[in-house]
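The block that comes next holds chain A.
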Amino acid sequence: MNLSLEWLLLIDKTVIAFVAFAITLLIATYSTYAERKIAAFLQDRVGPDRAGPFGILQPLADAGKFFFKEEIIPNTSDKFLFIIGPGIAMLTALMTSAVIPWGGSLEIGGRQIPLQVTDLNIGVLYVFAVVSLGVYGIMIGGWASNNKFSLLGAIRASSQMISYELSMGLALIALIMMTGTLSLGEIVEQQRGGNWNIFYQPLGFLLFLVCAFAECNRTPFDLPECETELVGGYHTEYSSMKLGFFMFAEYINMFISSAFMATLYFGGYNFPFMDSLGLSQNWITIIGVLVFFLKIFAFIFFFMWIRWTLPRFRYDQLMRLGWQYMIPLALLNIFITGTIILVTK
Partner candidate 1 sequence: MALTHDTVLEQLRSRFPEAILHSELSFDFLNVEIQPAQNLEVLRFLRDELGFIYLTDLCAVHMPEQSGREIGVVYHLHNLEENYRFRVKAWLPEAEPVIATATTVWAGANWMERETYDFFGVRFEGHPDLRRILNVDHMEVFPLLKQFPLEDTTREDKDDRFFGR
Partner candidate 2 sequence: MKSLSNRSKVVSDKNMTLLEGAYLPAVVKGLGITLKHFFRRPATLKYPEEQREFTEVYRGKHVLKRDENGAERCTACGLCAVSCPAEAITMVAAERKNGEEHLYREEKYAAIYEINMLRCIFCGLCEEACPKEAIFLTKEIAPADYEREEFIYGKDKLVEGVEPAKRIDVSKRQDR
């Protein structure tokens, strides 16, 4: 049987999409475990250790419990929106994984198969668009709960997202000015051979990092759900798997942000001396994938490390930081980058 090229491409892409999805989900699942363990070690504890050896079955136990827990839909809530909220959060979180270049290309049967679901030429924009949709999940969920704490959480989430998306975008513009492309695949390729963007855009990276924390609702920016003030924030009224979706979405977002940062600033799947090792292309791709995940895990660890170290901001301070410090700094960064580009060219 001779499949046409289109069919082969479709199969490739489907497989890659599924694998990417599965990996995203798996990593998100085990991020919860990692979070517990990392928190435990940072706090001189041992963390879960009774569900399976070293407690590695802990996420499965949580999931199993979630599935069989009673679904409560408060009768004062808007039922449709209440259900759709976590769905949106989950969906948008998953969709971003499509444009991340997970690795170089594999050569199978004489064909080059890039390890990326799709290399959109506006990949960066796509990620932005989808991520900013994510806040709808939180907002709708929080509003539909008909609970004041949830509403406050939802309001905080949306204003925080909007404020930080701006400086995030501005931080990226400086990078894009430098790279001249919006395609993630190309941005990675440009960084080949240790030529990482972090060396050219340290300030931009710092800004981007801070914004990523804010976008993922992680401490010190976890105001939408901060326990001590808003009980559970937007997910106060959620139980069982719907709550699971929200939490999942948070971890997926963290994973995607890490991947995004690794792609944009840390060379993605590139690693130093990759061209001088003299390995075959497939090996380099495989090592590249592993290196990429190593970078991602480092970022995830950093996310958690920060969370268990720092206190959180207050709502107005968060806004002030966003508007009064981040945006001017991002503009300054653009200005500097522009100047340097002008001068060097």
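How were these candidates chosen? In short, all candidates are chains of the complex that A comes from, given by their letters.
For the reader, a short list of remarks on this structure follows.
The rule we apply is simple: a contact is a pair of C-beta atoms (placed from the backbone, for glycine too) under 8 Å apart; a residue touches a chain by one contact, two chains touch by 3 or more; residues count from 1.
All values derive from a computational prediction rather than experimental measurement.
Set chain A beside the options 1 or 2, and in this complex the one it touches turns out to be 2.
Residues 38, 40-46, 49, 305-306, 308-310 of chain A are the ones that touch candidate 2 when the two sit in their complex.
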